[in-house]
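Here the structure is laid out as structure tokens; the discussion comes afterwards.
One protein chain omitted, others in place.
In this document, chain identifiers A and B correspond to the written order of the chains, with residue numbering beginning at 1 in each.
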Amino acid sequence: MTPNLIQTRSLSKTYHLRTGLIAGIMGRRDDVHAVQDVDLVVKEGEVVALVGQSGSGKSTLGRLLVRLEDPSSGQVLSEGRNVTAITGAELRKYRRRAQIIFQNPYESLDPRYTVAMSVGEPLALFGIGTRRERAERIRQALSDVGLTPVDRYLGSHPHELSGGQRQRVSIARALVVEPALIVADEPVSMLDASVRSGVMNLLLDIQQANGISCVFITHDLAAARHMSQRVAVMHAGRIVEQGPTDDLIANPQHEYTQKLIDAALVNEIGHQPSA
Amino acid sequence: MTAITPQPPTPPVVPPKASRRGQSQRMFWREFARHTAARWSLAIIALFVFAALAADVLPLQDPTAISSEAYTGPSGEHWFGTDHLGRDMFSRTVHGARVAIIVALGSAGLATAIGIVVGAIAGYTGGRLDDLLSRTADVFLLIPVFFLVVLIVALFGQGLFFVVLIIGLTTWPQSARLMRAEAMVLRERVFVVAARASGGRGMQVLFRHVIPNGLSPVITNATILMGQAILVEAGLSFLGLGDPQVMSWGRMIFDGRGYLDLSPWMSFFPGLAMFLLVLSLNLVGDGLTQAFNPKLRRRGRA
């Protein structure tokens, strides 16, 4: 059996929002349960799609997995080890194993950094390799994500690149430290429909070639179907249904899953919605 | 039906156009140059800087040479006239630029550097440390800086560098506030979060991403701080608290105040020079604000 790469045990994240001065004095708070009691398993080399609407908590869960957010309760286990409360050097070591790609390619790269600087930054921050080795790794990563000829892109700034190219830079940036897990948080939703599949295919190819596990966060079930072996459907902070992708789409058990499927079918070309 | 994957032709490579960084810098200067007053001000400042650097090698009369031609008005020989000791006011005014520039760069540079670090740490870290740093800054903002400086200088000495140091150490809170506001916004920006995810420690993220991306308002503010510093130093000199070893415009105005009816140019020309330089610095600040935020101007006009 394939071992688990990452696992969560009743993971929860609650944000406390103070509603205002008076309410704050009165001790009244609005608690937002962004993620509630989530048990999720990602096996080695597997792609799990996390599907849900905006506000369902899927992005928060993604950030919890890479420990960019601290959980309110529950555990995150990585290869059997509890990484819920690690800090400092240990946390940095973990982050090298668990990378994240963000949704908005227009925001996720420092506008002042060249492509080479952006892709090389994790290497520098993690203290990986000599200067020459880093340069070689940067070139390799860029060529792996299809930004070739590499020399053309090394010195470019984000504003000179298209959304798809920027997202490729983000993938190269994640890839360059050889992670075991990549959390891809809606990596294509801000891109033109015509370039989405290119970025998705790239993620799949890289994931398969390197045996990387991937959590693919999306609101689009068709994209989830293309990417994943398993799907977890999130609604209001909870996973309401999870299972093998094809089964789940063919035979949804939860009404919310059905709702997502119906929504996706409406835009399916050639699909005749039953009147 | 099986899917047929067509062989796509080799993608036409769209090369990123050559060095757009250069282009964005050009855009910055074009936007700056649209501000006519700022353009002229920059030229005036350049003139003052040149005067400060070259005062010793320019064919000027000796600014300290005492002669019998005291209280003369502007003439072909003494463009700005002479003072009560018969010294050439033009030469003295040109030399005075040196003190002004030293004070401007030194004080504003120090204040800006402190402000950047304090503000960035406060805004990025948040919490208790932010409270502590912000309250400290507030205290400085509440105290009338000029009187504080007067007090310290009167008590502890009036060397030029001490004055520069004191002005710098008392005027940083404005920069800190601006940087803090930027840092609080930048902290949530995705590329800053991404740097954390890529293994960045707090200080690394701060110096790599937060500070460089939040500099523009602080830089703009620095030009205004420079103007302020010049005025504070001149004020000190005018009160007789300036460094007696240096030729400062404030000192010249101070010297001239007793002879205002007899030879007003003794105070007028150093005052005019100071007025021009401070005004130019403020206008350059205005131009920078505009160049950093081109939208501001468009909205302003619409």
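Basically, contacts are C-beta pairs under 8 Å (C-beta built on N, C-alpha and C of every residue); 3 or more make two chains touch, one makes a residue touch a chain.
By definition in this document, contacts and distances are computed from a predicted model.
> Pick from "Chemotaxis protein CheC", "3-isopropylmalate dehydratase small subunit", "ABC transporter ATP-binding protein" or "Dihydroorotate dehydrogenase B (NAD(+)), electron transfer subunit" the UniProt protein name of the chain that isn't shown here.
Not shown, but named in UniProt as "ABC transporter ATP-binding protein".
> In the full complex, which of A:A89, A:A209 or A:V266 touches the chain missing from this view?
Candidates A:A89, A:A209 or A:V266; residue touching the omitted chain: A:V266.
> Using the touch definition from the top, which of A:T130, A:S194 or A:N251 touches the missing chain?
Candidates A:T130, A:S194 or A:N251; residue touching the omitted chain: A:S194.
> Touching residues of subunit A against the unshown chain: what are they?
53-55, 162-163, 192-201, 219-223, 225-226, 249, 259-261, 263-271, 273
Note that only the chains that are shown with their structure count from here on.
> At what distance in angstrom does the C-alpha mean of subunit B lie from that of subunit A?
About 44 Å, centre to centre.
> In their complex, what parts of subunit A are in touch with subunit B?
66, 68, 92, 95-96, 99-100, 102, 104, 107-112, 121-122, 125-126, 148-149, 152-153, 155-157, 159-162, 170, 173, 177
> Touching residues of subunit B toward subunit A in the complex: what are they?
My answer: residues 13-17, 19-21, 24, 189-191, 193-201, 204, 208-209, 212-213.
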